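Just one protein chain is left out here, and the rest sit where they should.
Labels run A, B, C and D following the written order; every chain starts at residue 1.
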Amino acid sequence: MKALREAAEKLLREKRVSLVIGYEDRKGRPAFFAAKPEDCGRLAYDASCRQNLAAYLGKPEIRARLPVAVVAPPAVLRSIVVLTAESQLPPGQVLALAVDGDSFLGTFDAAGVAELLRAKYSTLAPEPALLERVQGLLQKSPAERAAFWEAEFSKCTRCYACRAACPGCYCSRCIVEKNAPQWISTAALGHGNYTWSVMRAFHQSGRCTLCGACEAACPQGLPLMLLNAVLDREALEEFGSRPGYDPEAKPLIGSWSADDDHSYMR
Amino acid sequence: MARIGVFICHCGENIGRTVDCAAVSAAAAKMPGVVVGMDYKYMCSDPGQQMIRKAIIEQKLTGVVVGACSPRMHERTFRAAAAEAGLNPYLLEMANLREHCSWVHSNQAEATQKAIDLVRVMVAKVRRNRPLRPIRVPVEPTALVVGGGIAGIQAALDIAAGGKKVVLVESGPSIGGHMARLSETFPTLDCSQCILTPRMVEAASHPNITLMTYSEVASVEGFVGNFTVTIRRKARYVDPAKCTGCGDCFNKCPIKKIPNEFDAGLGLRRAIYVPFPQAVPNKPVIDAAHCTMLQKGKCGLCAKVCPRGAIDYQDQDRLEKVKVGAVVLATGFQLWDHAAYGEYGGGRLRDVIDGFAFERLASASGPTAGLIKRPSDGKEPKTVVFLQCCGSRDDKVGKKYCSKICCMYTAKHAMLYRHKVHDGRAVVFYMDVRAAGKGYEEFVRRAIEADGAEYVRGRVSRITRRRDGKLVVLGADTLAGRPVTIDADLVVLADAVVPRPGSEKLAQLFGVGYDQDGFYSEAHPKLRPVETAAAGVFLAGACQAPKDIPETVSQASAAAAKVLGLFAKPELEREPVIARVNRTTCAHCRACISACPYGAAKDFDIVDRAGKVLRAVADVNEGLCQGCGTCASVCRSHSVDLDGFTDEQIHAELNAL
Amino acid sequence: MKTIETRRLPDLAQALSAAGYCVVAPIEEGGVVRFREWAPGLAIAPGAVPANSSKDFLFPRSEVVARFALEPGGFSPAPVERSAVKTVVLCARPCDAAALTALDAVFNWDYRDGAYNARRQAMTVVSLACSKADEHCFCTSVGGAPDGVAGADAILRPADGGQLLVLDELTEKGRALAQAAAGTLSEGPAALDAPAVLPRRFDSEAVGRWLAANFESPFWKEAALACLGCGACAYACPVCHCFDLQDETDHAECRRLRNWDSCGFGLFTLHASGHNPRPDQSARWRQRVMHKFSIYPQKFKTLACTGCGRCSRLCQAGMAIAATCERIEALGR
Amino acid sequence: MNDDLYKPFLMRIETARDEAPDVRTFRLKFAEETERAEFFQRYRVGMFGLYGVPGEGESTFCVASPPTRDGYIECTFRKVGRVTQALQELEAGQAITFRGPYGNHFPIEDWKGRDLLFIAGGIALPPMRSVIWNILDRRAEFGKVTVLYGARTAADLVYKDELADWAARPDVTLVTTVDPGGQTPDWKGKVGFVPAVLKELAPSAQNCVAVLCGPPIMIKLTLPVLAGLGFSAKDIYTTLENRMKCGVGKCGRCNVGSVYVCKDGPVFTLEDISRLPAGDM
Partner (left out) sequence: MMKTETSTAPAPAAFEPRITAFVCNWCTYAGADLAGTSRLQYASNMRIIKLPCTGRIDPLFVLKAFENGADAVLVSGCHPGDCHYTSGNYHARRRWTLFRKLLALTGIGDDRLFFSWVSAAEGQKFADLVNDVTAKVRKAGPFCAVHPGRRAS
């Protein structure tokens, strides 16, 4: 904690960044924005930090204040790499204060982040419990699966907390906000809720780092990570996709290989 | 307000027999936006088209749906009719009631219901159609031909003869390509250089052709009609404007022992050289890697002896931009390196040579002045084994495909050898003899019957060199069903034909596809064998697949005809089905840029009045876009749309189902 | 005193259900407690502040307000059924009940919203006094109390250390409900538990005064930095009532829907021309705070906040309106 | 009163005409006499309505005809979004949905005996047109009437026929102007931006009410000119065009400061507006 605070303070003191985005040392570990060196004493990090702070990097208010530094556990580091690969971060304008558990790993630029991830976190895997939940659901009949989601999606209020939480959701005009044509119903009713969550998950294919921020943010507790996990697993198994390691990566949806599977094609 | 006309065709009995056309037109007349619903025996007939034209004018129609045959059959017909009546042709759509309905269903109620649905979908779509205008692209009537072999020369000459300018780019110091290296050509045994060199000279002197030898394509921008190609003019160190080709320099050059590539390494050249005496242009270049002046700053002899002061050791690569409207790729081939075959000596046996080496041995202008001498000791070989399909038709070590020309040139080699060494033995190992060409089979028969070439059906399993210098060829005669061992003096391998190195990179520059072996992909294997997926880029010769000379020349002329066709009008007209980006909502994730098969989706900077970049977005180049719509479907915010198949149209179609 | 054992709340629900009420109560599911329709067999979780508020049953998140049959060349109006089922919200928090009076104001200040009023009339609110509060609760700062009765038709007060609940009828509807549930209620003495102690955190009037004068304060830019612009706060809020009207069609019918909306969304005020009067999140967060503590009191003489704390409890980014108000009050001093 | 707030009534398009590129005017007839009567009982100039196309939604704009012509209403709108696009595609004979009239109105009863100066830019003439017609229909009750109307180009001027009528009337002073470069060869009006033309015109502020509608930049630059001429903030009127959905003071969208534009507006004096947070409009 001390090392993190010192590193953040140094960045601000040396004016290498105008803002350090971190977690605050209070209950719930909410986002905290240190703009002055003396603010850095309020920074903290531990496993209860659920927000993916990379989500702020897409906000115009934050982009207006670049360069910034972000306190970043591994999943957030990966998000930074994804955003770099998708040309969302101007080069050299975002630094990561890498943290993991209790340790502060240092200050890294985008290239350094990728290097750190490859060196130290190349084997990050989804939580086994999450995969078990997916597996459990897949073992049910299609009708049971439909009923499961019917019950879940009926709770959705369309507050879009999932979208706000996600660093991958940086579109200035979300597809659900496009009204000509309005593909996804904005009413918080069955089919619109279903299409919304399914498409939002699909739009993260090959980009989601399974940080869990969407599910954590959902006020209704929808099991959104099931959708992300099934896509993550499929993308890994079929295409070897591991989002968030290669800042030069081509988008998974938007590239192809002649060897891609099509055994399901008739 | 939408005023849609629906016209249902009976197609004689073809549709009417199964679909109740009157019921369909009556149902259509009640669909939202429809003001006219009619049916008629033959819509595509003159009276049928007249019905449509009349309704467009009288009813002030804003859209038309024709329920008839497949749009693949008559969409052009009906769109032309609509245009004649003053309606933008892209406001007409067809519902396929014949191929997709009446011909495949027999139950009248079901077929009629389906027909109504299909019409409803198209009515819903056409209400969202917008008038489109064919895209017009001005054409720069200059062609770029890449590759100065016979394919490139032929294409360039044909285009030039058609009155259009050509830039002919060749990476080597001279044009001529492989054909210049051949001794005689099958099946007529014409002297290759005798028939080629006049063309080379013509190409160099033609007022419409700009020759750029010792040059390569460095980068490509633009699209059909409007390419800007940057050519790297490699440093020659000899100013061609001053050089008279007198030869004093290369006669005096002290660096003498460089294997000459043109002679397949059998002859030698200097560090300053022309590759062969009939080279065009006949101006030397300095091989910087071997020149001691350029490497160590010592020597300078050529500069001293040059009477015109043409030698320039400071010369550097230059980049030159050319604007062209079309491109012919004619980069040719090379022979596969048989070093991969360890059992044939792995490339280490000097008397195991490839076909080009044999051509040079047989050539009157070659290193042996046309005498057959084996490389190791210069002796005349008395037994020569020719081995076909070396690396071809072998998907383990070599290539899966047949290289097509080897059967013929091997027959030619055997024949030439027998003409020159009357007491020599020519043994040919073959898998099959593929001699499907005019006079080809006869030619092979002649080699066997008149010239006594011994053809053995079978493979060679091993070639080893005995201490006495003989090559022991272990093979099998599969017809006789016995092993064969031959003590040979020379072995000639008919190596597989493969694309030139760097051809893949070149393909990427032009957006041309290539297959797993690196041969360029034609747009359609049957019907568009000269075009590529990149509009305005055509293929000629062996860069597309192994070919012999007549085939290569045919394709080159075909490519030239395509180019001249393209240049026949000052503007190109293209179907306006292209993608567009909504710059306000584009988040610049670059997925479309990655996905576009044509490189049409590109980065674009939005700038303010002072030129300051405000933000970057994606943009679509109208000239390059072919309208597949892949960009639109990878766009998460649906900021990319495809004219003709817009989100609005598809959404409306789905809502009508 | 009319009492019922806390563990027998489902019996009360059953009795009300039998008497024709649609019973809404806090029910836990997948770790989240929310107000939903009770059904036999479901446990009631009286202690929690549900993730949603009771407004869901007056002002549903999506509702058809007009209907049209689409026909060749046009359309014709189709009837919309107004559903106003007799409903009881059981174990509403006092802050939920208090919110109803604030909602009544906007839905009736000039034009009267018939659909809302019909449901409001059909709804009986039985609140449950709070014997504990968490760090997000601040009803006492906005004129409420853990045992406040505003907006409620009846109130249940914990007694005997939470074992018992004492029912007080407050209105006619409350009395009718008590009558309907008489069979499950006992009459007898009970020692009321002390309501939760919740010190006042800020003076809402002082906050309102500062807000009215400090629209352009640089405070907003900094205070809103963490806000990610979702609608979780507004949708959980018992008073927030912004909505959108959207048409949805298939080829046969168009339904005009009233859907919840939030001033926190960038799209909320975006003009078709592309102009957005509230171009950034600070402007939108300012609107949210101003509307609750300045605009609404000016216009409707009531705060648009009852201190339930749901917005802060659910906010993924730790935006806390009470803390914001504390800071504002400090700025005003 | 009907408490089914979002239930519209139907109106049929009697005539539709194009005013300018992307600008169209409808004359709408009521389907039911009761609806007509109820409408005109409440309608005053400056009020607005919600015009809808089922499947696309509703759009807000003013009623552009005066209550003195009570057999129909007219509206003029520009294609800017999904709903206005759908409305533009409609023709005479077709129906739309309508809710209204909503909002407050210009206090013309208070203006009796005073001079009136109307300043409009581009598509902002329609909100003022109902007022002008209302005044002209009751011409004797008011003083001098001056109309200054500017647009980007001559083609962008709306109500071209009516402008000619007004120009021909001796009791109206009409000044039209187009931005430099926007004139046609036969253009007879002025060339220049509205604020400059107003300065040149220099109408007296004495006993005069100014009504000002137009794009924000025009308003911003015209207000100082009016102030310079001596107009006080309470004598300058305008309409606000915030995004609206419900029209009845519920949905929260048009809220600016302490007002709901759809209920407390859309007509405001400059004095009212100066009390609203400028950063929210």
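Everything below uses one rule, namely that a residue touches a chain if its C-beta (ideal position, glycine included) is under 8 Å from a C-beta of that chain, and two chains touch if they have at least 3 such contacts.
Treat the numbers as computed from the prediction; the structure is a model and nothing was measured.
Looking at A:Glu14, A:Asp102 or A:Asp260, which makes contact with the chain not pictured?
Answer from the full complex: A:Asp260 touches the omitted chain.
Touching the left-out chain: which of A:Thr186, A:Ser205 or A:Gln220?
Final answer for the missing-chain contact: A:Ser205.
Tell me, which residues in chain A touch the chain that this view leaves out?
Residue positions of chain A that touch the missing chain: 134, 137-138, 142-150, 153-154, 175, 183-184, 189-191, 193-195, 198-199, 201-202, 205-206, 226-227, 230-231, 234-235, 238-239, 252-258, 260-262, 264-266.
Since one chain has been left out of the picture, which residues of chain B touch it in the full complex?
Output for chain B: 70-72, 96, 98-101, 103-107, 110-111, 113-114, 117-118, 121, 513, 521, 533, 577, 595, 597-598, 626-630, 632-634, 638, 642, 644-645, 650-651, 653-655, 657.
Just so it is clear, only the chains that are shown with their structure count from here on.
Which chain is in the middle, if each chain's centre is the mean of its C-alpha atoms?
A
Taking mean CA positions as centres, which chain lies farthest from chain A?
D
What is the distance in Å between the mean C-alpha positions of chain A and chain C?
31
Just give me the whole-number Å value for how far the CA centre of chain C lies from that of chain D.
39
Would you mind listing the residues of chain A that make contact with two or more other chains?
Chain A, residues with two or more chain partners: 180.
Which positions in chain D touch two or more other chains at once?
Residues 81-82, 94 of chain D touch two or more partner chains.
Sort out for me which residues of chain B touch chain A in the complex.
584-585, 587-592, 594-595, 616, 634, 636-639, 647-648, 651-652
Once bound in the complex, which stretches of chain B touch chain C?
My answer: residues 30-34, 120, 124, 584, 655-657.
Which residues of chain C touch chain A once you look at their complex with the stated criterion?
30-32, 34, 51-52, 61-62, 135, 221-222, 224-226, 228-232, 234-236, 244, 246, 248, 257, 259-260, 262, 265, 267, 280-282, 314-319
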